[in-house]
Structures are given as C-alpha cells and as structure tokens.
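Let me begin by handing over the structure; questions about it come next.
Our next item is chain A:
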Amino acid sequence: MSNPSAVLEEKPAVAPRNVGILGGIQGRIDDKLPSWFTDQQRAGWTQFESLPMPSRTDQAWRFSNVSLLDLAPYSVAPALPDADAHDILERSIDLDDVSGRLVFADDHFLERDVISEKLRKAGVIFQPLERAMLEHEELFRQHFMSQPAGLGSAKFAALHEAFVRSGTFLYVPRGVEVDLPLETFHWLHSENAAIFPHTLVVAEELSKVTLLEHFRSTDRSRAGFACGVNDLIVGPGAKVTYICAQDWSDQTLSIQINATTVARDATALNLHLGLGGKYSRLESLSRLNGEGAHSDMLAVSIGDDAQEFDARTLQDHASPHTNSDLLFKNALNGRARNTFGGLIRVEPHAHFTDAYQKVRNLLLSDDAEANSMPGLEIMADNVKCSHGATSGQIDDDEMFYMLARGIPASVARELLVGGFLNEVLERLPDAILTAKLEELIAEKFARRGR
Partner candidate 1 sequence: MDQLVIQDLHVSIAEQEIIRGLSLTVPKGEVHAIMGPNGSGKSTLAKVLAGHPDYTVTSGSVLMDGENVLEYEPDERARKGLFMAFQYPSEIPGVTIANFLRAAVKARLPEGEELEATDYYAQLYKKMDLLGMDRSFTSRSVNEGFSGGEKKRNEILQMAMLEPKYAVLDETDSGLDIDALKIVAQGVESLRGPNLGVLLITHYQRLLNYIVPDHVHVMVRGRIELSGGKDLALQLEEKGYDWVKEDASEPALA
Partner candidate 2 sequence: MVKENTTLDIERNKGDFFYPETHTHDAGTGLSEKTIHYICDVKQDPDWVREFRLKALQTFLSKPMPTHWASKDLEAIVFDKIRYYLSGGIQPKRTWEEVPDDVKRTFERLGIPEQERQFLAGVEAQFDSEAVYSNIKKAVGEQGVIFVGSADGLKEHPEIFRKWFGKVIPTGDNKFSALNSAVFSGGSFIYVPPGVKVKHPLQAYFRINAENFGQFERTLIICDEGAELTYMEGCTAPKFNTATLHSAVVELVAMKGAKIQYITVQNWSNNVFNLVTKRGLAHEEAEVKWIDCNIGSRLTMKYPGVVMKGRKARGEVISIALAGDGQHQDTGAKMVHAADETTSNIISKSISIGTGRATYRGLVHVPKHLKNCKNNTECDALLINSNSRTDTYPAITVRGTGNAVQHEASVSQVSAEQIFYMQQRGLTEAQAMSLSVNGFVNDLVRQFPMEYSVELKRLIELEMEGSVG
C-alpha cells in the first residue's frame, strides 16, 4: 500500500465505554463532526428505541428466524493495535488492478490507496465518509441516508444511523468513466464487535463506475454484528456496477440495507454474494425513476450448517419504459435456510414496463429449507412482468454421468453447484470480477471440505 492513511490524525475525542450497543449512543458522539450529522445520530437512536423489534407475524419478516436478532452481546470495538492493523492491511487485497482501495476494521478507517491524479482532477471523490462529510459537506449531506428503509428494517436503519462512523463516499462527476474497479474492505475483528459499514455512491449523468466491497472476519470463529447501509444514486445515462462479497464468519449476524435509485436511461447492476454469517439479511430496493432506466438485481447465496439467508427485494417501477431483471440463486446444504421475499411493483402510469424476477433454490440436503415469496403488484398497463420460483435438487442423471467419468461425488457436486450458480455470476460485465467471485466460492467449498 503506497499511500498510508493520514485522514483523521486525532483519535476520537471520547473513548467509547465498553458497554453494548443497546446501552445507547451516550458518550459516543464525536463533536468534531458536523452538528447536522450528530443530530441525525441522536434522532436515529430515538427512532431505534421507539420502533418494535421485528416479529415473524410482520409480512416483511415472515419465515425469518427473528430469535437470532438478539443485539445484547455486541458492542462498539476500540481502535486496533498497530500489529493487528498491519496484518489486516496485508490481507486486504483482492483485485490486482484497482482505481482505489479503502480498508476498514471494526469501523476504524485503516488505510487507502488514493485514486489517480487524473481521476482526482476529474472530480472523482473516493473517501471515508467521516472525511467526506467535512470536505464535501453539501454534496454528502444531500444524499446521506436519503432513502428510507422500506423492506422491514427501519429499526436497523435507525440503529445504523445512530452508530455509523465510517464507510465509503464515492462520487463520480458528470461524464467521467472510472475504468478500473474500486475496492473496499470491511473487517470484523474483535469478539462481538458491532460495525455499521456505510457506502454512498453518487454517479452523475453519463458517468461509469464499478465498486467491489468485501465484508470479512479476521477470525472465522469470532462472533460479530454488522448493520450496513449502501445507497446507490445512479444519474441519467450513468452506469453503476456494485458488488458486495459477504464472507463474514459463520457466527456473524448481518443486516445489509440497500437502496438504489436509477434515473433516466441509467443502468444499475447489484450483485450480492452471500457466503458467511449465521443470519444474513439483505434488503435491496431498486427504484426506477426515469424512462429507459434499467436495473439488474443479482444474488448468490451458499448456505451450510445452520446458516440462514434472508433476502427481501423490491423492484419499484415509478416511470414508464423501465425494466428490471432479478435473478437470485441459492444453494443450500446442511440445515441451511433461505428465505426470499420479493416484489415487483409497477406504479400507476409506469406503462411499458418489463420486469422479471426469478428465484432458484438448489437443495443439497434433507434438512435444507427454502422459502420463496415472489410477488407482483401491477397497477399500470402494457406491462410485461413475470416471476418464477423453483426449488429442486441436483439432477441424478447429471450426477451419475459425472461419476461414470470417474469424478468423485464431492467434486461432481461442487461442479454442478458451480454450474448452477454461474448463470448469475456471468451476468457481471467484467470477467475478472466473475473469476474473483468464483474464487471466493471455491474457498468456501474448500473450507467445507476440511
């Protein structure tokens, strides 16, 4: 890493007390941050306290194992010792060629690879948000937490707002194309650490950018809680590709809330790879706001042991001539559970909409469980919408064919599962990214093999 960080020279003014996050934000507010921000933090906490915990009778939490949502054990972690930070930095490289890289551990900003002089001159901003809110206050404030969490996690969005202290602000000005992807790492490090990763991407008209985010745990046996928000604002004609590769430890409780707004003629592609976590919930909303807007919503989850993946999505068509295409594929082994609740909503007057939603579950064991709730709400005319949900298992004939060629059963299974998931990964516009995600999946298979 060629550019050591020197962003916030000072340590936080008030050292957090070692109490759980349910103890509140008292003493955690950083007075150096703008008052509108700290006010928002306080309001977030009030909001969090006033909202009820989710219950399974809420439609948005139907089938979810809400008993896993006990937040009592988790607390905000102190800054890392230098040696630990050094180790983490060593491990924080995935792509060989990037336009920039940010690394966070336990919500402490560690380091960044700055973007090139050319991009900087073009006006691209790629900064930790605690710095962006000072240096680009107006721009940041305009978009920060501007999308309400509408898919069930309003309470967790409020908690995020109360505790958020680091994350990524990416701004790409009009007409600027960032060729190489940008990369970030969020690490969970201390036992029972609670982190609140935030990502805000604003791509102005006719710009283009790709962001790959890694969510990882330094120690796969440690528990943690991640409550992240990532908002993508895609301007007219712009193209944003956002990938989240979630590989927390299997003891982690994870809630990730995404809102993407897509303007006229713009294209957004979201891909969420779910590998880790004890309970991992993804809420993803694409709002198609202008004619010609297009959104691809993709996800792959691989569940093992007692892992639970819980995805809730909304394809919200607010303008005519918009289209969205959702494809979620889940491979479930052990006692893994997956829940998908998705809705295509075509608002009145959003005529000539094409919207598709497909969920495919591959059940690999007798105890695996898949719940699917694909949904359609159509209030406009001249629409083409369809959804499909299937659950099945590995085809016996395909398996036998491979065995007959001398391929061991475990390898054959891996190949067939890989083939099943590939349809999603291949939709990425860049073969390098596809290959990287395939590597992560292979690592998970290898771990299971041990």
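How these were chosen: all candidates are chains of the complex that A comes from, given by their letters.
Convention: contacts are C-beta pairs under 8 Å (C-beta built on N, C-alpha and C of every residue); 3 or more make two chains touch, one makes a residue touch a chain; residues count from 1.
Please read these numbers as outputs of a predicted model, since none were measured by experiment.
**Q** Just give the number of the candidate touching chain A here, out of 1 or 2, all from the same complex.
**A** Of the listed options 1 or 2, chain A touches just 2.
**Q** Which residues of chain A touch candidate 2 in their complex?
**A** Residues 57-59, 62-63, 348, 351, 361, 363-394 of chain A touch candidate 2 in their complex.
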